[in-house]
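All protein chains but one are shown at their positions in the complex.
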């Protein structure tokens, strides 16, 4: 009985569990300087991409050190799952800038296996 | 230090805390019969709606009793926060049908105060 | 050969063509006073809702009389198309307020039959 949605958000090691969103960003970035942030699923273990079973979106958030609330940076929505045999891979690169160190989070959704999350620290000077 | 995004999802009593998404649905619904589901924020205590501070979206999920994963039902995105003095209220009615009892969840996002959640049980016969 | 996406947006009479989004709003609203706006698809002629063929979203826009650009009011995304036999109907009620007369627009997307649109005038005093 999980009364909270957040208790239903799953995590794990993305090298073993294909649903876990992977976050790639430089370990160190400069204050107020644009950097690339990659959010993806399934690069190690591919996830199905069919009408019946697919990843719908990945969201990226950032929470500055000492802050209370995560800020939404970007959402990448994967919209083609076989229409005319067109497929959207579960991969997105976005660009952002921040003002200090903190934590990058990713939240993703599989239409069969629900919500998954991951996070990495990022140092910003 | 919250390493998991899900540890940053806040909850509370919507009568006292203006960010908590409110879920309204019939206490009892019939199997495979469409019902209305209302997701909203701030009906008791209004939340600001300005360029600098506003609610961006509410998502609704459902998890059948005994199931492991929540299924996304609908997302309502509030897109106008003062453009030409047009405002989107934090209110959405959607329609859905389910096959058995379970839990309805809402997840919402304030651009300043982060992620909030709520849930209610629903009986389906 | 349609070089512009906008040339691929289809319209028609929603009573005969099931893809056309229907917009329902009061014919007259008061300046700066919240009103309900219903966007839906298929109330006259139902549209399929299967993994392979479904409506994904409807967006609502408003353009004040004399203004140049439409403002996005809300997006309703229909996310369940048979997962655990849960279905999202193509229906959303949102609430908004405006400052003067103009045109309400809806834009919707079927994963097989592409983009569709509709509009209605609204008088605001």
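We just call them A, B and C in the order they show up, numbering each chain from 1.
Simple rule for what comes next: contacts are C-beta pairs under 8 Å (C-beta built on N, C-alpha and C of every residue); 3 or more make two chains touch, one makes a residue touch a chain.
Keep in mind the model is a prediction, meaning the values are calculated, not measured.
S.K.: If the missing chain were put back, which residues of chain C would it touch?
M.R.: Those residues of chain C that touch the unshown chain are 2-9, 11, 56, 61, 63, 68-72, 103, 105-107, 109-115, 117, 119.
S.K.: What residue numbers in chain A mark contact with the hidden partner chain?
M.R.: Residues in contact with the chain left out: 32, 34, 62, 64, 67, 71-80, 83-89, 91-99.
S.K.: Suppose we count only contacts with the excluded chain; which residues of chain B make the list?
M.R.: Touch set of chain B with respect to the missing chain: 51-52, 56, 79, 82-83, 111-112.
Methods note: only the chains that are shown with their structure count from here on.
S.K.: On a C-alpha centroid basis, what's the spacing between chain A and chain C, in Å?
M.R.: 29
S.K.: Check each residue of chain A and list the ones that touch at least two other chains.
M.R.: 56, 111-112
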